[in-house]
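What you see is part of a larger complex, with each chain still in position.
By written order: A, B, C and D. Residues from 1 in each chain.
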Amino acid sequence: MEPLRIVFSGSGGQGVITSSIILAEAAVLHEDLNAIQSQSYGPEARGGATRADVIISDTEISFPRVLQPDVLICLTQTAFTKYRSILRPGGVLVTDSHYVKTHQRLDARCYELPMYDRVMERIGNPVVFNICMLGALIGLANTVRPESVENVLAYRVPQDYLPMNQEALKIGLELGGNCSPAYNSGSPLKK
Amino acid sequence: MLEEKRFVQGNEACVEGALYAGLDFFAGYPITPSTEIAEHLSYRLPQRAGKFIQMEDEIASMSAIIGASLTGAKVMTATSGPGFSLMQEALGYAVMAEIPCVLVNVQRGGPSTGLPTHASQGDVMQARWGTHGDHSIIVLTASNVQDVFRVTVEAFNLSETYRTPVVLLFDEVVGHTRERLFLPKPGEIPLVERLKTNVPPDVNYHPYLPREDGRLPMSDFGGVHRYNVTGLYHDMWGFPSEDPQTVHDLLRHLVDKIEEYTDNICMYKEYYLDDAECVLISYGSPARSARYLVESRRLHGEALGLLELQTLWPFPAHVVREKCRNASYVIVVEMNMGQVLKSVKEAVDRPERVFLANRIDGVFITYKDIGNTLRVVQGKGV
Amino acid sequence: MPISDYLRERFLPHIWCPGCGHGTVLNCLVHAVEKMGLSKNDIVMVSGIGCSSRISGYVDFHTLHTMHGRATAVATGVKMSRPELTVIVPMGDGDALAIGGNHFIHAARRNIDMTALVMNNRIYGMTGGQHSPLSGYGANATTAPYRNVESAFQIVDLAIAAGATFVARTTTYHVRQLTEVLVQAIEHKGFSMVEIWTQCPTHFGRKNKIGGAVSMLDYYRNSTAPVGSKALEENPDLVGRGIFRDEDRPEYCSEYETVIQRAQKGQ
Amino acid sequence: MADKRHKHSINRDWCKGCGICIAFCPRNVLILDEEEKAVAVRKEACVGCRLCELRCPDLAIEIQTEEEP
């Protein structure tokens, strides 16, 4: 497997960092993959746009950061404006249609998914928005198996929140699984 | 499965390494980017009846672990730049009184408050020379989560072996990056326990009379031997002395017990050095960028190699000289203005062939940055 | 055991000047310990830096002569690591309250079980007579050649406000009371503090024209009165001697045991 | 009281001649000799209060009290 480089971006409260950790942990602990995760810290992480990098690979990972992501996820307009340019040509862009308007076209497969809206209408609680996004990602790109993420959720999420999270993951998987890019000027990712 | 595999930050790996080595007591004060070490230990230590205390500041933290160590405990504190500066006086005390302890400094951008959340390696020289007076000290570092665990265990072993403070000098990238950690089984890594005196209760015990090999068997406070410990120059009883011979011998002992054992203390890793025309020398997270560069260039047949230092002090000059002997140029890769560069230039035969690839803006140095320097060094410009 | 068994006679006579009150504190302390019949192996003395702090060199306990101002912080490490040990922390007024003030109030706040002895000579003896936070308004010192304009800490009030649970004051003239108070302070479970007025004839006495050790002791006798005594009530110029606070409050190390219990249940 | 005898053993190597024991002895038992060391000259007057022993900054005095035969 080629190393898969993902950048999650959004705003402080949206739980992007948590979802990046869950994904990488799923890969390392529940599949025989290697993964590395890092994130932005400090004041700029507080206001502005938070960013988390994840690399998943079946070999050792020396360089820990993502310079050109294969997959870029933007959950706010600020994040989109700040990071769009780093996406690898022909890579995958995932945005939330509620928060982000992607005006001009990019050289990429762009998915504008109604993740936030779907979560609000089907669950009504924004805290699991990030898990829905994770589901969508898994649906789109071959990262890890859904079960692996469910495993992580099982011990990371407080019992009473678990169903809500599993539901959100499912919604995401649907969104990601059976969706076609808003437009596609990029090269296919799934091999 | 969770038993032996973990997905953790470097700071948590340091915690696991310390616990593996037998940490009993931790005192600290929060500071970015080292805080996770204190946070995890406040949770993990009491689970095994160990003691965690958040002191009123870093001076108190360093002081508290000194006290605890004398009772026989394996001790540690963790901090970053400003806190490390505040610990310098007490660090010197631990050197003088020969108190085993481990200090972690997860470096951030300095000087002063600097860049609390960014990557830097600006404290290398301070770790060696930060406290007043002649002395020697052991400083280790690492570039990934697994090695952080490993050198942390080693830090405790060395501090017990040589009765000296050992500094773990990590950086923000290593401390905060999450990756895979395999937890060795108990016994898998040998542990050095404190060397205790076998002098019987009613026979005179000389706490500061070194053995042939420079080692000093200890007796715990609270035990059967009562003695004095001081930061003043002292005689074999630990009682203050100004006798020139006593002073001379003590200072020589403090330095020789470490410098003469540089070989035993020296830890490093190497990649493709055998036929390397260009040797990269790095440590901590920048060594990852260097390694990435070396491996990708090797694919195109360029003879690059990497020497990754894990022991920074005492500086392994002989190893560096050896590994660089046949190199047509040497590039030191670090995130400061060339602090290890100085030692490398001192060590090698042809200092004029040594160059620096660095960043000082708080941004993690990439393989591209190193590649750019390499191009310039090769005379190809940018 | 004879008193001499509590001393390291090898290192005596001590370095203190003739008539220095610190010797009397040492004297009363060993008498107190002898009275209590504590085993020497169970006592750890942690001192800082100063003439006063040299006391640790002369007692046959586990002794730790640390850094200026850091004694209570180091002692916190000792005590927390081995709660069963008796920890005694003698400090000069500068050591305890100038550079060491923060560690002092935090040890008091935690109510960690140790006995802090503040050997208050109102001056920096070791360095040759500079003013201390206890010199008080109007005192002469080498760094107050035009008389000191800083007012002194009320050590007793400060210790109480910070959270100390046993607080007392006496002098090197009142050696019976001193010995008695030391016994109680050491027996107290929690942070105990004894302020001891101790004469520095070499610096404070000379610079402030009080004369030698003998007249300084006279001054101690005449300027103090027992807490609760009529004399004290009637004469506002007198300073109280005795116990100002003696109460029970959860001690830090015992409290930490509950943390360990919770942590181990947690698993 | 008179039926007790009190022996003052004074360590001359430790005594620094500060005069405290002398000044505050209730019975003026002690004096400083020409070498500026304390000596008990009026032993018989000693009531064994041990204040000199306790006050001595140099721990130089020890009072041994024995019953009269």
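Here is the rule we go by: a residue touches a chain if its C-beta (ideal position, glycine included) is under 8 Å from a C-beta of that chain, and two chains touch if they have at least 3 such contacts.
Here the structure is a predicted model, which means the values were calculated and not measured.
Only one copy of each distinct protein chain appears here; write out the full complex's composition as a formula using the labels shown.
Beyond the single copies shown, the full file gives A x2, B x2, C x2, D x2.
Operating definition for what follows: only the chains that are shown with their structure count from here on.
For the chain pairs B-C and C-D, which is connected through the larger number of C-beta pairs in contact?
Looking at C-D and B-C side by side, B-C shows more C-beta contacts.
Please compute the C-alpha centroid of chain C, do the same for chain D, then give the distance between them in whole Å.
Computed value for the inter-centroid distance: 27 Å.
Distance from the CA centroid of chain B to that of chain C, rounded to the nearest Å?
38
Counting in whole Å, what is the centre-to-centre distance of chain B and chain D, each centre being its mean C-alpha position?
59
Residues of chain A touching 2+ other chains?
In chain A, nothing touches at least two other chains.
So in the complex, the part of chain C that touches chain D is made up of which residues?
For this pair, the touching residues of chain C are 3, 7, 12-14, 16-24, 26-28, 30-31, 172-173, 175-176, 179, 201, 212-214, 217.
Contact residues on chain C for chain B in the complex?
Answer in residue numbers: 8, 10-11, 40-42, 44, 46, 49, 56-57, 60-67, 70, 73-82, 84-85, 102-103, 106, 256, 259-260, 262-264, 266-267.
Would you pull the chain D residues touching chain C in the complex into a rising list?
That would be residues 13-14, 16-20, 23-24, 51, 53-59, 62 of chain D.
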